[in-house]
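A single protein chain has been omitted from the complex, and every remaining protein chain is retained in its original position.
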Amino acid sequence: MDKTVPDLAAAVAGIEDGMVLMVGGFGGSGAPIELIHALIDRFKATGSPKNLTVVNNNAGNGRIGIAAMIDAGMVAKIVCSFPRSADPRAFTEKYLAGEIGLELVPQGTLAERIRAGGAGIPAFYTPASFGTDVAKGKPVAEFDGKSYVQERWLKADAALIKAEMADTMGNLTYRKAARNFSPLMAAAAKLTIVQATNIVAPGEIDPEQVVTPGIFVNRVVEVAGAKQEEALMRDGVAYA
Amino acid sequence: MDKTVPDLAAAVAGIEDGMVLMVGGFGGSGAPIELIHALIDRFKATGSPKNLTVVNNNAGNGRIGIAAMIDAGMVAKIVCSFPRSADPRAFTEKYLAGEIGLELVPQGTLAERIRAGGAGIPAFYTPASFGTDVAKGKPVAEFDGKSYVQERWLKADAALIKAEMADTMGNLTYRKAARNFSPLMAAAAKLTIVQATNIVAPGEIDPEQVVTPGIFVNRVVEVAGAKQEEALMRDGVAYA
Amino acid sequence: MSQKLSNAQIAWRAAQDIADGAYVNLGIGFPEMVAKFQPPGRQAIFHTENGVLNFGEAPPAGEEDWDLINAGKKAITLKPGAAFFHHADSFGMVRGGHLDVAILGTYEVAENGDLANWSTGPKGVPAVGGAMDLVHGAKRVAVITDHVTKDGKPKLVKRCTLPLTGVGCVTRVYSSLAVIDIEGGRFVLREKLPSMSVEELQAVTGAELVLPDMIGDLIAPEV
Partner (left out) sequence: MSQKLSNAQIAWRAAQDIADGAYVNLGIGFPEMVAKFQPPGRQAIFHTENGVLNFGEAPPAGEEDWDLINAGKKAITLKPGAAFFHHADSFGMVRGGHLDVAILGTYEVAENGDLANWSTGPKGVPAVGGAMDLVHGAKRVAVITDHVTKDGKPKLVKRCTLPLTGVGCVTRVYSSLAVIDIEGGRFVLREKLPSMSVEELQAVTGAELVLPDMIGDLIAPEV
């Protein structure tokens, strides 16, 4: 029961063409930059994985992380709530050229769909988006006199997650607001891959402070000096 | 923004006849015995509250806690998954005599319905109970070739919750497995009343370790030497 | 109609209606300004969609922690009694009716409470964020807005023409000229600039104003 892997390349093995890939983080907070860049490295070396569907709140910023995946040509479609950022060029250019797909999902619905995917709830009703263009084509129903939209669960073949602390069994904590979508995605993916700032032995994380139990985690790799998206942006880094 | 109240009587004020009352705990773990007994005290003194619908995983044990509420004649109906215990007489006798109602809900469905109540999800689908007597009369639907039962949210007028630590703004932690249903119930009730072993100033609970954020909590009362149901059972205590 | 409230004054006016201890979500951009104008002695608890309750002002430049941001991706600080939680719990708070107030910006708001604040039409890249969730569940959904567009057209309209964010969700509008409640599918005028007549206000409003017996003066300090 040791889920640690030796390096980033081993961590991202098995992510293949056409997969649905969830990526944790909200903007740069919680973005697993090093895992993403390891996946880009593999693509550059082997031409795979491509045609990915990427699920994230956003659609990349600058020329790093998800934006660099888009620039590299690995992404067929983005599922997100807010495909804008300080520098959204990577997505915007391809979107306006019709070269990348977009499924726009209200943020709370996105979170709840992912949570439902992890929790075995195939569908649920939410008031969000009722009566709007975003709800077009979706079933609606009335409960207690109010109208709701039916939404389906969202699952992934793999998830890339950034944690603060991990034990070797995959129990995780997150740093401040960096948890955002990550605990949900860890549960909704078949293959959950975690970069942690610090890997410790089982028992070193207080069981009451575990945010993501190890049952949701498949691989853990230590990335001690993980880069923050905002810092890379200011340094003008372009990865693709 | 100080949610503390001076004593148990003040804590349980406003719980009235006919209300739906959620009570945290799984068996004795997390059972807010002192809040329940304060409510019984009020009933004995004033004849109210009665005709309560009580939501808990179980239906009381021995002659204390929820069982004592039943004995006292305060409970019209129990919503639970498992109305059995080491000593289930209080419920069993009234149930077999037709003097108390029972809505039997599979445990995971009970948890998810309460979670849905707190999270504004009026209905969801679960595989649990499909094709069984428990699902009779409930809508069913097929998703991706599998059949599911539609379940509705469950909300309460009030919830009684036992926490380990609370700050004066109502942020809570729980002790070990005593959290069970409590974070869900705290969110699903209009009036959430908490007994905490220890009340501290805002800032003394690490924001990453808050399990129930204060937004879900209305009142907090300190009960330093809270009794465990199992200890009271062994001492043969009868409260009603 | 030479006079109108500045954005800061609109935000100030909206802030006066936030009670001590209220849980509040302020939309990205202009609405964030409301936090600055909490009346003395009152402490609202601010919620941000990405999983923080009880955050405070931006840190000094250079002291940002980029794991500690708000929904607008701006660096924030914490106040004592803060809490972190994941996105599903965060939107559970929103949809579940736990917020006392959500204050949003808008392109258009209609007399039936419909709100259009996420899209100006089919061109460009659509982005909705949390707005479609925020308009449901908060006990009070208010908008703050200039009363008219830059071209002088009414933003308070009979029916929205832009894509909707939510149906029948707005209960109060704080504009640069007036405070208006939405009740029974109508705009009910509560306060207006004292320098302005009802007729002048009606002329720049896209739906009929219901006039109660008492209409207050909308007065904001220089802020």
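When the chains are written out, they are named A, B and C in that same order, and each has its own residue count from 1.
The criterion applied here is as follows: a residue touches a chain if its C-beta (ideal position, glycine included) is under 8 Å from a C-beta of that chain, and two chains touch if they have at least 3 such contacts.
Quick caveat, the model's predicted, so the values are computed rather than measured.
Just so you know, the chain we are not showing touches A, B across the whole complex. Set against the missing chain, the residues A:29, A:81, A:129 or A:171 yield one that touches it, A:171. Looking at B:38, B:156, B:184 or B:199, the residue that reaches the missing chain in the full complex is B:184.
Considering A:119, A:191 or A:240, the position touching the chain not shown turns out to be A:119 (whole complex).
Screening B:13, B:134 or B:237 against the full complex identifies B:134 as the residue touching the chain left out.
Looking at A:45, A:97, A:201 or A:224, the residue that reaches the missing chain in the full complex is A:201.
Mapped onto chain A, contacts with the missing chain fall at residues 1, 115, 117-121, 167-169, 171, 187, 201-203, 207-208, 210, 213-216. On the side of chain B, the interface with the absent chain consists of residues 26-30, 57, 81-86, 88, 91-92, 95-96, 102, 104-112, 114-115, 126-134, 147, 174-184, 211, 228-231, using the contact rule stated above.
Simple rule for what comes next: only the chains that are shown with their structure count from here on.
Take chain C out of the picture and the remaining chains remain, by touching, one piece. Per-chain Cα centroids separate chain A from chain B by 35 Å. Chain C has its Cα centroid 30 Å from the Cα centroid of chain A. For chain B, residues touching at least two other chains, in rising order: 119-121, 207-208. Taken residue by residue, chain C touches two or more other chains at 52, 84-85, 88, 91, 94-95, 136-137, whereas all remaining positions touch fewer.
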